[in-house]
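The complex appears here without one of its protein chains, the remainder shown in place.
We just call them A and B in the order they show up, numbering each chain from 1.
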Amino acid sequence: MAFDRFQKTLAEQAILIILAGLFLLCSLFVPSFFTARNLVNILKQSAIIGIVAAGLTVTMIAGNVDLSVGSTVAFSGILALLFTHTDFSKAFISGTSEQNAVFLALAILLPLLLGGAVGLFNGMVVTGSGANSVIITLGALAAVRGGALLFSDGKVIYGAHNPLFDAIGQAQIATIPIYVFFFLVFVLLLEALLRFTTFGRSVYHIGTNLKASVIAGIPVSRVRVTTFVICGFAAGVAAVILAARLNSASGTTANGWEFDAVTAVVIGGTSLFGGKGSVLGTLLGTLLVTLIINAMVLLNIPSPWQYVAKALIIVTAVLIDVRTRKEAI
Amino acid sequence: MGADPILEMKGIRKEFPGTVALDGVDFDLRGGEVHAIVGENGAGKSTLMRILCGIKTLDAGTIHVEGVERFIAHPRDALALGVNMIHQEFANFPHLSVAENIFVGKVPRRRGLRWVVDKTALLDGAAEMLERMRLTLDPAARLGTLSIAHQQLIEVAKALSGNLRILIMDEATSSLNMGETEQLFSTIEALKAQGIGVIYISHRLKEVLNIADRISVLRDGRNAGTFARGSFSEEEIVQAMLGKKISLTEKSSGRKGDVVFLVENLSIPGKVKDFSFTLHRGEVLGISGLSGSGKEVIVRSLYGLWPCTVGRVEIGGKPVDIMRPADALRQGIAYLAEERKTLSLFPGMSIRENASLLWLLSIWRRLVISRTKEAATVGEYTRRLNVKMTGIKAEVNSLSGGNQQKLILARLLMVEPGIVILNDPTRGVDVGSKQEIYQAIFALARQGASVIMTSSEIPEVVSLSDRVLVLSRGILIGELSGGDVTVDNVLALASRAGAVTT
Partner (left out) sequence: MRRGLARTLLGDQKILLILFGITIVLAVIRPVFISPENIFNVLFQVSINGMIGVGMAYLMIGGDFDLSVGSNMVFATTAAILLEGLGIAPGIVLAVLLSSLAGFLNGVLVTKVKINSFITTLSMMIFLRGLVLIFTDKKTISGSTSALFAFGYGSLFGLIPYPVLVAAVVLPVFGFVLAKSVWGRNLYAIGSNSKAAQMFGINVDSAKIASFTLTGALCGISGIVLLSRLNSASGTYGMDTGLDVISGVLLGGTSLAGGEGSVFRAFLGVLLLGVLSNAMIILHVTPYLQQVVKGLMLITVVAVDAYQARRAEYR
């Protein structure tokens, strides 16, 4: 299906080239990089944060941002593991305990609901007041994380082993975890939503020109709120997978994920100003960021330097975004 | 009045992608005179002034100020030369005080402590300026708390506070009442006495005739005559502004159907009072008046874009409630906004995406977009309106202004609206596209749709409308139909002073 956005196609190709180029460089010069195990590692590390970034992309194309995603992942993760026990007091000790099908269902559903609820809250406040989504979701970041810590009383929650979560977290096909495939499907679904539905088209319109969108009768508030709900929901999904994988969750899980997600989205070609971008681009962006961090780890560069690198990456991505904007005008 | 011009603009040329805004325009100004520029929208008046003010740069031509050639690349340069403009869109600071607004950029500083503001000098200086203009205002008052009229007069004071040589007034009286306009005019007289040259731009021909020593007419980016006071009639001016226009025979001669749209007692506080009308099927209804008459806000509130109170609203005989654009669209009303770039277009998106917007939403039950259907429909309507483009996948900014406007029109027509509201449909559109848009409007009416239109160009309203409702200062002054729909009649009604609305 032909796609109309010129700038976007250009940007996508650029990332692809950079990704391929870096991949080549790392394969040649970074020790242990080009091993099946390491490559699968990269995929594993990209997948979970990639889901968060994918959801965030929709919000950012509409012109907003959601910085509370990391906190939502934490809170949702706690809920997920909590409900793998029928006796909640057992959740603080590692080990097995009784299970119950209903509870297990809730263990999946509640995190998703929470994510959606946080998204709904953010969306309604931002849309209703007209406030800057940066600061609003910054406040949500603090509130939700605080809530997570409060709820778990600051302790770590352990899950009770059960076949469902084992499957989600550990099952593999050809040494590649199932959740990586799930990530790809999720990305494709969201991309399809953006490309092939009226809703998706509206998201681009709203991000490009809000006033004109109102005049054209687009239900602007409804669409914007929905983008936040999608973002929160994605965070919930990521939380379930993360919880299943680690079998532990706490109020400090996913600390800083929001910034990693924003970085991935911006590198993937989504403009901070809205109106441009794609989930496929975010997929590439996530791979790129994970690749760089992975290479740094293999090169034994200490983790604080990764912070610095991340900051530089995001500034570079934004610079490119601002430049391409200028040329377009 | 000095004999030598203090300003000479020669052969000014300015192009924008797709249109030539100015094609070798000459203009000169003598000290102590008021030289007015008139012309329809798109004639080039604003562009010429923006070039003089340094907001835009010229492509060709020269500017001489007091005999010396100057290059004005930035508003700073213009200010340095003593060129000041009173804008239509406010270039003032509502959060700052009157005094700070007057002296913005050149606040008096304390002797000794150069980085501290000398508050007494500031307030005293402002008080002096205000007195010169005979304004009784508190220099320490916050600008935002004052009326629009006063804010405008403060802008004049701001211009005066510098080394003013040339003052440009662009639609300066649009929000002023009689008394305030008088005040402004006497200020202008005072400026003339000081040897300052005033360039006066306005749609209000009566005012222009009142105050101007010379009038220059621009039409389609070229000079169309300069007239000195006493040597011309109003008709001559209007004739120069219009040039040759399309014949009126194309109009669907009053084949009126039943009432499709009825509005009673529409009021907008401070702008419009008790406006009522009926719209018939197949009719083109024009709403006209001078700037400030309220025609633009009326048209917006009909589409749900401006808050208003209304007695009765009926579509096809059924009462409706239009609070926002989505409501209007649901009733089959489509709207063309007055500013393409900010209100209608989606830059960075393709022609196809810009065109199919309303159509997609109207078939909203189909969540999934059928790309083939979309392409087919967009193709059909862009062809019908003769949108010249390289393909529907091209980016919308690759189109010229006229083609962009036709595209927006195509967008509206795609949902087959029963009522179409046009707000200044040919603003910034080239002559050829203008004609095509006119034809499209006539075709619409012939096929049974009804059109409400408003435009800042009275001749355009006259050319297109079967009936014209004329407003002045928010009150419906009169209605013209059939053979009575002429520019003169509209102007006559529009210039009648309506009551000041509360």
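Observations, loosely collected:
In this section, contacts are C-beta pairs under 8 Å (C-beta built on N, C-alpha and C of every residue); 3 or more make two chains touch, one makes a residue touch a chain.
Since the structure is predicted, the reported quantities are computational estimates derived from the model, not experimental observations.
Summary of contacts with the chain left out: across A:Ile17, A:Val102 or A:Leu319, the touching residue is A:Leu319. Residue B:Thr145 is the one among B:Thr62, B:Thr145, B:Ser370 or B:Gln447 that touches the chain missing from this view. Looking at B:Arg70, B:Arg109 or B:Arg324, the residue that reaches the missing chain in the full complex is B:Arg109.
The chain omitted from view is touched by exactly one of A:Leu141, A:Val279 or A:Ala295, namely A:Leu141. Touch with the hidden chain on the side of chain B covers residues 75-76, 79, 90-96, 100, 104-107, 109, 115-117, 119, 141-142, 144-145, 307.
Seen from chain A, the chain kept out of the figure touches residues 65, 125, 128-132, 134-136, 138-147, 149-150, 153-154, 251, 259, 272, 302-308, 310-312, 314-315, 318-319, 322.
By definition in this document, only the chains that are shown with their structure count from here on.
Remark: chain A and chain B have CA centroids separated by 47 Å (rounded to whole angstrom).
Across the interface of their complex, chain A is touched by residues 303, 305, 324-326, 328-329, 335, 337, 342-350, 352-353, 357-358, 360-361, 364, 366-369, 371, 393, 395, 397, 411 of chain B. If you check the complex, the residues on chain A that touch chain B are 1-2, 4-7, 196-199, 201-202, 204-205, 208-209, 211-212, 214-219, 275-276, 328-329.
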